[in-house]
Every structure is written in structure tokens, then in C-alpha cells.
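Here the structure is laid out as C-alpha cells; the discussion comes afterwards.
Of the protein chains in this complex, one is absent; all others appear in place.
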Amino acid sequence: MDTLLFVLIPVFPIIAFLVIAFLGNSMKESGGYVALVMELISFIISIYMFVGVLTVPSYSVDKYMIWFSLSHGPTFEIGMLIDGFTAIMIFIVNLVGFLVILYSLGYMHADPGLARYYAEISLFIAVMNGLVLSDNLFELFIFWELVGLCSYLLIGFWYRKPEAAKAAKKAFLVTRVGDVMLLFGMIILLYQSHTPLALNFNQLYSWAATSKFSSAELTTLTAATFLVFGGAMGKSAQFPLHVWLPDAMEGPTTVSALIHAATMVKAGVFLIVRMMPLLQYTPATELIIAVIGGFTAFFAATMGLVAPDIKRVLAYSTISQLGYMFLALGAGSAGAAMYHLMSHAFFKALLFLAAGSVIHAVNTQDLHKMGGLFTKMKITAVTMLIGGLSLSGIPPFSGFFSKDLILDVVLQKGLNNPVYMVLYILAVLTVLLTAFYMFRLWFLAFMGKPRGYDEKHVHESPGVMVVPLIILAIFATFSWMFLLLPSFSQILGISLSLNIPTMLIGVSLGLVGIYVSYMLYSAGIPKKFTSVVMKQIHNILYRKYWFDEVYGAFSIYIIYGFAKLVSMFDKYIIDGVIDGIAAGGVMLSSSLYPIGKGLVKNYVTLIISGLIITFILLIYVSPFLYGGGI
Amino acid sequence: MFLTVILLALSFLAIIFAIGMLYSREIVHAVIYIAGLFIILGLIYFMLDNTFLGAVQILIYGGAVTVLLMFGVMLTKREIMDKKESITTEYEYVVLIALTISIYIGTLFTVSSYPLSIYYMSMYTLSTVLFNSFIGAFVVMGVIIMSSIIGAIYMVKEVE
Amino acid sequence: MTAYLVYTPEILIMISALLALLFDVLDSKKLAGGIAIILNLVALVIILGWSGITGSILSLPQSGGHGLFYFSLFGYMFQIIFIIVTVSVELTTLDFSEYNGIFYALIEFALTGMMIVAISGDMVILILGLELAGISTYILTGYIRKSELSVEAAMKYYIIGSISSSLTIFGLSILYGVTGTTSLWLLNLHAGYSYIPKNNPLLYLGFSFIIAGLGFKIAMAPFHMWAPDVYQGAPSPVSAFLAAGSKTMGFMAMFIIFLSAIFYFAPNLSLLFGFFAILTMTTGNILAIKQRNIKRMLAYSSIANAGYILIAFSVDTPLAVAGGMFQIFSHAIMKVGAFIVVAVVSVFGVGESITDYKGLAKEHSLLALSFAIMLLSLAGVPPLMGFMSKFVLFSGAVQAGGWYILLAIAGVLNSALSLYYYARIVKYMYIDNPEPGKHKNKKISMPIYSYISIFVLVVIIVAVGIYPSPIIGYFIHIASQYMVWR
Partner (left out) sequence: MNEVVLLSLSGILLGLGLYGVLTKKNIILTIASIEIMINSAIFNFIIFSSYNNNPAGDVVALFFIALAASEVAVGLALALMMFRIKKTLNIDVMNSLRW
């Protein structure tokens, strides 16, 4: 394989971005075709990579060039690490990217901001490819930030909706928390590892493998890996940083399918997959990852039960499934996580695109206003059903196999460790919930009677939108066949071994979930919940456990309050101290002088105060700390 | 001993003049007090046998700067006729400044010894140093004066 | 005669100031500005040659003492920054009708002062340089004499500035009293001798006054109050000059004084600078969040940047100093660009309130793109220049270990916080719709010179961000050389 060819994978979308960004306004619709063609080329190269890696499963090449170096310090490089995980991830990103752009040709038709849309989405695909190809943590972090920026711009794409702008801001701020943690983790790793090439993955692995850690060093390493996981938590919407993802559904559905289901949110999982060789030295972090993952899987699923918005249900489902992946990572199996990532990318992209097709037809996202669409949109309904079955873990769809693998891994670990056993039980319960909310969605949308949409205009979506659905449905059904390839199993280190009891439990719970939702929702919305307890539970879930309220309060009272406090401090305390000195000396006389009055004498007062602080620090404090002085 | 007494007396006088400037209600009086202060400082330089600097101090500060300030006062006469300065002691500032000064003077007293030789500063020595070591600074000073003149002229020119 | 060739750049700039005065009399402002720019660029080329970036033009020793002056790569590097900033500002003003020859003369005088600060090897010449730049900028701030805000800003700037310079001179007098000389390189020569007392409290007293005085120039936290007022009131090109040029000059002066031999006599400054670094960056960022006027916001962001740079003074290792210089460089480029954009969009009728920037991308997409790049770079979004400089700076602090890591943590948290108010403006420009009645597109000629300078600055920001290797190497080279000097 000619490795240098793979540099072109991010380059073609960048070309598309530049062309559309500079000529976009004059080309309108044809911008989509530019993006499509460029992405198709990238996709073909990524197939070439995927096939190449499948033929040589142990393939692992690191091509880099020196970027810059700090004297007496680390040398930073920029390069590509190409191995099995890269190839799989690149394949997923470009396949979904290509299909989503194809779908957008129909879905985004005649939107006024079309050029901006294609430019941003091309840029996103480019930086996402860069992220996957990165061979060191620093480079990955740069693309990580850029991916976040693209996400910010795309969520707020429909700027006329105030919710969209708000959601964009929220996504930005919440993921920022994760980014800061990642940066700190990175800096700790950088100065702990001292590898010749800073933060290069391969060198980190060999460093971890060869050095004997003292307990203090292990603590540092645990902190570092935990902080890196913090970054993944933000990007992959894990508890408690999950709040941004449901709101991000304000963006166009295609964006949700590409960024918030199939690719960007997977970046966190991918990061942890890359960190796995380090994580095995820090069991504490592994446990935290497993607990957060398992809890998030369950917790998000419960919120998905009652969400009225079709896309939000899918968003909660995404959070929940990401939790599964982290659970697998916490249990020490990168392969299971990666495989679930793959199958999830296919069926969740399928579900989102199908949901987009529905929204396109009925012009609403509210499940309560849909119903009875099966007869009108057969292809959409069937493909969505396939996606739903795959998500619910019903054989022979690929979701069944990937979920089963995770449950199996966790169970094996749980036999020795009670915490993992609890997580296993949670995960199994989640299967039930997943099947329930998924089929609630499906029944509400496609079964029963129409509930308040314009029936005349509803028809199947155009070909460019249906073809991606069909392709994705094929992948969602048959992607388990990859496991039959010995080289694929070898890359992931897993095999298609069927553990009958786990399988039976999973499938039966899935079927129970489907049955319950069939009983409740197949005829439409149930009139009311029978008992008070159910109503209360419904209420709690509907309010998303009041998370938004808590966060809102946090941002209002803590952050804004802090800013307010500081300005109050400036206005009242500093001046108050000055006045206090006067009062202590002579009398409590004059009123407060707000510095904000813009008077020169207040500024001079501050200068004198600064001078006194300097005196005290320099003449009276510093000498005692450093020796010498008076 | 005699020198110390005279220096103490002059210092005391200087402080009196400075306070007089701060507490005079008429602006013209304040400017006169400042001129007095500058001249007293010049006298202290004479007492230290630094005659050239004393002369410069009296000529430039006592003369030129005071005249400049007077012109400023006269050009904005309307204002001065209208209002007199209201004099109040603002104790918070007094405390703040007293703190600064006491730290300064306190530190002065912690230093055990200063070099004690007083020497006679001739104009010859001074000009040698000025035009040998400090010729670069002299040139820069010229540029500063030029830029301030240009700036001042631009500022007071009539706005068209 | 050849001995005076080392002053060629300063002399060229002086000549350009005088020529600008001449052309002011002849009433041809474009010519005045053009000649000033050309002479500045000639000086820039000469300095680039000396500093070893391009081939040498006049073969002169790269460093060495020369009476009051001390030539070093360090000084040349700062001179390059000063000239870039000045030329950008001058290019912008060519598009505006209100700036005439006097303006160029004054700005060239100010540039002369900055250049002198950069090559000073004596504290007297350093303060004279500071004052030359100071006096010229007082007038420049009040340049729009019809505007009440401009004159008020100038008056405030003058009062605070004079107080600060008198404090600096007072501190210098104490230092002179203790050491018996004002020459820094003489002090370096005598660094090991015992007759200059180490850890003398009087020395610290002098330092306190000097820090208070120079803290004004760099807008350090308790001495920062003038900066927002003056940047707001001054004409936008002058604000650019103050934020990028004058502040850089303050840092240059601090580097000269505090990172030179004096550090040997008074090693206890680390804690003080660490304290002021955290105080300054936090104050700047938190107060910036509240601002509604874009120039005030940029002023507070400039204050926050001063906080980041102060980390270099506290940590004081070659890598940290290199990071500090890199941050000074990138801040100067980004801030001058941001203020120039503010000046240019005001031509199109966009006000100074940040809500006036809503929907800017729809009407002036290139300006909005440049502004967004500058703001994101200021916020430290990779892979732009601002990210790289902060990364090197904070790496320096982390590498030094100990409590310096706290400074790096404070810096990272602060820059995460700062992204909020920068991103808000990017959002206004790209996502929101313009408010009705705003953006009256006056039919005017294209401000072509401003576009040139903005373009060049954006190219620097992006290029250095993507390929920082040579510039980081250069800064580290200078820093290690400078540390050897001391």
C-alpha cells in the first residue's frame, strides 16, 4: 500500500470546502455536487485503505514529519498512524459522510444557506478524517477542537431559530469543559512520558510497556488518563456532560446523522481506543470509564422513553449506545467497543436519515403529530424498522452481534468483580428500555391513525434520499458478516462466538420491550397513564431529571454570579477597603466611590494600592520565602 | 552640624510650601507656592555645593515652568474667576499616601550606611560626562522636545 | 563614521518623521504616509538582515554594548514587531481622510521612542525612549480634536501616564542610589562583585516603583484602569498602535530591566510576577465578559494577555521567556489586526457596540472572516498562532515544575473562559441577523490599503499557526542567548 496516498483523504474535502467557500454564492446547488464528488474520491481511497488493511491485518505504519520543537523540551511532529482501527474508522466516516452528502442533495434542497452548509460539512469531514489519521495526541487535539468548532457552526446553522443558537452555545460550552480536561491530561502525559516525539501514540505505548511505574507515577498516570477520558466524556456526551447532545438536535437532521450520531461523538470512543494500551496500567480509570459508561447507557435510555421529539429520542439513544461503548472500553475490550461503534454508526445514521425523511414529509418533529405513515412511506418505514431492530438487538441484524459482544465482555469481567456485575445488570436492563423506546418511536410514527399533519402532501422522499437509506439498511443488516473475515476479527481481537445464555437474555428482553411498546403505542398515544406512580415517573423523565434546570442555575448563579461578584468586588470591596482604611483611621464618613465612575482619582487610588501591594509582596513577603531581605 | 540644621530648615520650608499649594483657594496663589517650592529645592542643591543644578532648577522650574503654568491659568481665566477651589481634607487618601511614604522612609532607615563623601560638582565635569557618556541621551532629549512642541502646537491650533 | 551605521534604522525613522512634517506643510498626506511607510520598510529590511533572518545587508556585529545602547537579537526582534505594527496602522490610516502629515510625524516619533527602548542598554535612555513614545501617543490619542471622547481619553492617558512615569523615574533614582550607575550592561559586567549589595531592601523599593510605572504601560492589573477608557476614546488606529505597540514596548522595557543583571541582585521577583500574572489575566477576562463596547472588550482582552505574558517573567527559564516573546509577538499581530478591522468597519457605518456586529458576515464576508480568525486566534483555538504561542508559554511554565504549574493551570482556565466572549462575537457575525437600520452601506471607495494590511496580518496568523517551527526555534535561540548575556 502506498501510505502517502492516504494524505489525500482529508485533502479532497478541504478542496471542496475552499471551492465552495469562495465560489459558493455563485454556484448554489452545484456546490453540493462538488462536495459529493470530492467526498466520493476520499471514500474510494478509504475503501482502498480498508481493503488493504484487511489483507494485511497486522498492518501498522506511522508516517510523520517534524513540526516544531522546544529546546530542552519535546519535539512535536505531524503525521499519520495507519492501522486496523484507523482503517475501520476512516471507512465509517467516509461512507456515512458520502451518503449524508448524497442525502442532503434532496433534504436540504432550496435552503437559502446552502453554500455555507456544504462548505461547513466538507470542512467537518476533512477535519474528522484528520482526527482519525492523527498519530499523536497533540495533533489529535487540534483536530478535536476544529471538529468542535464545525459542530458549533452546524448546530447553529438555522440561525433564525433562537433555540438553535442557544443549543450551539450550550454544545460549545459543555464540550469546552471536556476540552480543558483533555488539554490538562495531555500536558501531564507530555511531561511524564518524555518520549522523543511528543505524545506519539506508538512511543507512548512502548514507554508504558517498558517503564516500571512507582506508585506515585501511577497516580499521576491515572490522573492523566482520567483527564483524557474527561475530554472523551465531553465530546461523546457522557454523564454528566451529556446535556448538549439532545439540544444539538436543533441543527439540520443530516448534521445530526453525520456529526451527532456517526462520527464526531465517536471521536471520544476512538480517543479512548487509542489510549487503551495506557489504560491497562490504570485500573482505576478503567473502572471509572466503565461505571460512567454503564450508568450513562441506562440513564439516557430512561430519558429516551418519553421524549416527544423524534430526533431527541434518537439523541438519547445515541448517548445510551455511546455509554455501551465506554462500558466495553472500561471492561478492557477495545475490539468490542470498536465493533459496536461500527454497527452503531450504520444503524444510527440510518435511523436519523429515516427520521429526516419523515420530518421532510410531515414538517414536524413531534411524534404526537405523526402516525399512520406506513402506508404512505413504505421504504422509509421498512428501513427504519431494520434500523430499530438492529438497535434493539434482534438477530440477525448487526446490532444484535455487537451488543451481545459487549454484554459478553462485561459478564466475563463481572464474574470476578461485583461492580462489573452491577453494570452488566444495568446493561441488560438497558436492552429492554432500548427496544421499548425505539419501537415506541416507530409505532407512533408509522402506525395508528394520522394525527394532525397535512395528509395530501405526504409522499415518499425522492430517490437521492431513499438510496442512502437502502444502502445503510444493507449495512445495518449485514455488517456482522465482517466478523466472518478472519482478518477483521484479528484486527479487533474478537470473534463471533455465541454465548447462548447471554444471547437469550438479550433477545428475550428486546422482544419484551417491543411487545410492551406494541401494547401501549401501536394504536396511537395511550389516553393516560394508569397509576399516579407512572405519571410521576413520566414527569421526572420528561423533565430530563431537571438537568437543564440545574445546569441553568449553575450557569446563572455560579458563572454569571462570579462575574457579577467580581464586578461588585471591584465596585464595592476595593473601594470599600479604601473607605474602610479611612474609617479605621478617622471616621466612617463618605459614601462609596464606585471605580466605575470613570474618575481619574479612582484610577490613581488603584495605582497607589497596587504600589502598596508590590511593596508588601516584594519587601516583606518575598524575602521570607526566598531568603535574604531585611 | 550647621549644614544639617540648614537642610532641616529648608526641608521643613519645602513641605510648608507644598502644603500651602495644596490648601490655597486661589489658583494663582497655588502656582506661586509651587514656584517657591521649586526655588527652595534649588537652594538645597546650592547647599550641597551642586551649584549648576541649583541654577538650572531655579531657572527652569522656578522660572520657565511656573510661567508656563501661569499662562495656563490665564488662558482659562473665565473658569478661575467663577470658582474657587473647595478645600477639604480627604482622609482616606491621606491614610493611603501615609502608608506608602512610611514604607519608603522605613526602608530608608533599615539601610545601615550611605557613602558620605560630598564633592564639588564643577560644570566642567558635568559637561564632560554629558557630552561623552550621555551624548545619545542628549540627542534623544532633542527628539522628545521636538515631538512635544509639535504635539502641543497641533493641540492648541484652531479647529477648522 | 561607520560607528553610527548601527543607528541607521532609527535615523531612517527620524527622517521619515521630518519628511512627514514637510509634506504636512505641502498638504499632501498620502505622500507623507507613503514615504513614512517606505522608509519604515527599508528600516525593517535592514533589521531583518542584522537579526539573521534574511541575509546580512550591512555587516555589523550582531550584539554588543555601545555606550548607552546595547544591540542584541532580542532588541532587533522587538524592533521588527514595532515596525510591523506601525506600518499596519499607517497603511490603514491612508484610507481615512482625517489623518494628515502631523499624524505620521507623531507616530514616527513614537516609533523612534520604541526603537530606542529596544536597543537601550542604560535605564536613562530606556526611560527617555518610553517618554518619547509616551508624549507622542498622548497627542495621538487626542488626535480627533473635535471629539469629546478623544480629548478626554488623551487627558486621562496623560495624567495617569505622567504619574506612572514619575513613579518610574523615582524608582530609577533609588536604583541609581544603590548601585551607583544607571547602565545595565555596566551592572552586568560588575555582577559578581560584592560592592553592590545583594538583596538590598532599597533595591526592592526601587523595583516596586519601577514595576508600578511599567505596569501602567503593559496594563497590569491594579494599574490597568486607564486602558479601556483610552482604547475606547482614542481613534481606532491609535488604539491599535497603543494596544500592540505601546504595550509591547512596556514588555520590552520590563525584559530589559528585570531579566538582565538586576535579577542577579534581586532574585525574589518571581512570586510578585506570578501574583500579578494571575490577578491580571483573571481581571481582564472576567471584566471582558461584561463589556458591550468592542474596543473596551478588546482592551480587557489585551489586559488578560498581559497576564499571560507575565508568566514568562515569573518562570524565567529560556523556554518560558521564548514563550513570552512569542506571545508578545502574536498578541501584537492579532490585536493590531483586530483594531484595524474595527476601524475599517466603522467606515461602513458599523458602530462600536458589539451588537452592531450582528450579521456582519452577510455584508462584508472578507472582513468578518479576518476578524473571526483574529478573535479565534486570540482565544487560542488551534491551529492558529495564538494557540501556538500560548502552548509554548504554558509548556515553559509546566516544564519549570513546582508552583509554576499553577500559573499554567490558571492560564489554561483563563483562556478557556476567554473563548466565551470571543466566540460570542463570531456568533454575532456569522449566525445572527443584522439589526434593522444598521449597516447603512455608505457608498464610499474601497479601503484598499486597510485590506492589504489586514490580509498580511491574517496570513501571518494562519501561517505561523500552521508552521510555527522556524519562529519558535528563533525565539528559543534569542531567549537562550539573552539568558547567557545575563
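Labels for the chains are A, B and C, by order of writing; each one numbers its residues from 1.
Basically, contacts are C-beta pairs under 8 Å (C-beta built on N, C-alpha and C of every residue); 3 or more make two chains touch, one makes a residue touch a chain.
Only a predicted model underlies this, so the values are computations on that prediction, with no experimental measurement involved.
**Q** Among the chains included here, which ones are touched by the excluded chain in the whole complex?
**A** Taken over the complete structure, the missing chain's partners among displayed chains are A, B, C.
**Q** Out of C:D229, C:D316 or C:D356, point to the residue that touches the absent chain in the complete complex.
**A** Of the listed residues, the one touching the omitted chain is C:D229.
**Q** Among C:S166, C:S353 or C:N433, which one is in touch with the chain left out?
**A** C:S166
**Q** Quickly run down the residues of chain A that touch the omitted chain.
**A** Against the left-out chain, chain A lists 596-601, 604-605, 608.
**Q** What is the set of chain B residues that contact the non-displayed chain in the whole complex?
**A** Per the touch rule, chain B residues meeting the hidden chain are 3-4, 7-8, 11, 14-15, 18-19, 21-22, 27, 30-31, 34, 37-38, 41, 44-45, 48-50, 52-53, 56-57, 60-61, 64-65, 68-69, 71-73, 75-76, 79-80, 85-86, 88, 90, 93-94, 97-98, 100-101, 104-105, 108-109, 114-119, 121, 125-126, 129-130, 133-134, 137-138, 141, 144-145, 148-149, 151-153, 155-156, 159.
**Q** Residue-wise, where is chain C in contact with the chain that is not depicted?
**A** 124, 128, 131, 135, 138-139, 142, 145, 148-149, 151-156, 158-159, 162-163, 165-167, 169-170, 172-174, 176-177, 180-182, 228-230, 232-233
Keep this in mind: only the chains that are shown with their structure count from here on.
**Q** Which chain is most remote from chain C in terms of Cα centres?
**A** A
**Q** Where the centres are mean C-alpha positions, what is the separation of chain A from chain B, in Å?
**A** Centre-to-centre distance between chain A and chain B: 68 Å.
**Q** So how far apart, in whole Å, are chain A and chain C when each is placed at the average of its C-alpha atoms?
**A** 40
**Q** Any chance you could list the residues of chain A touching two or more other chains?
**A** Residue numbers touching two or more other chains: 609, 611, 615, 619, 630.
**Q** By residue number and range, which residues of chain B touch two or more other chains?
**A** Those would be 103, 107, 110.
**Q** In the complex of these two chains, what residues of chain C are touching chain A?
**A** By the definition above, chain C touches chain A via 156, 159-160, 163-164, 167, 198-199, 201, 204-205, 207-209, 211-212, 215-216, 220-223, 225-226, 229, 267-272, 275, 282-283, 286-287, 289-290, 318-319, 322, 376, 381-383, 387-388, 392, 394-396, 398-399, 408-409, 412-413, 416, 419-420, 423, 427, 430-433, 467-469, 472-473, 476, 480.
**Q** Any idea which chain A residues touch chain C in the complex?
**A** 66-74, 141-142, 145-146, 149, 152-153, 156, 159-160, 165, 168-169, 172-173, 176, 179-180, 183-184, 187, 190-191, 562-563, 566-567, 570, 595, 598, 600, 602-604, 606-607, 609-611, 613-615, 617-619, 621-623, 625-626, 628-630
**Q** Which positions of chain B touch chain A when the two form their complex?
**A** That would be residues 91-97, 99-100, 103, 107, 110 of chain B.
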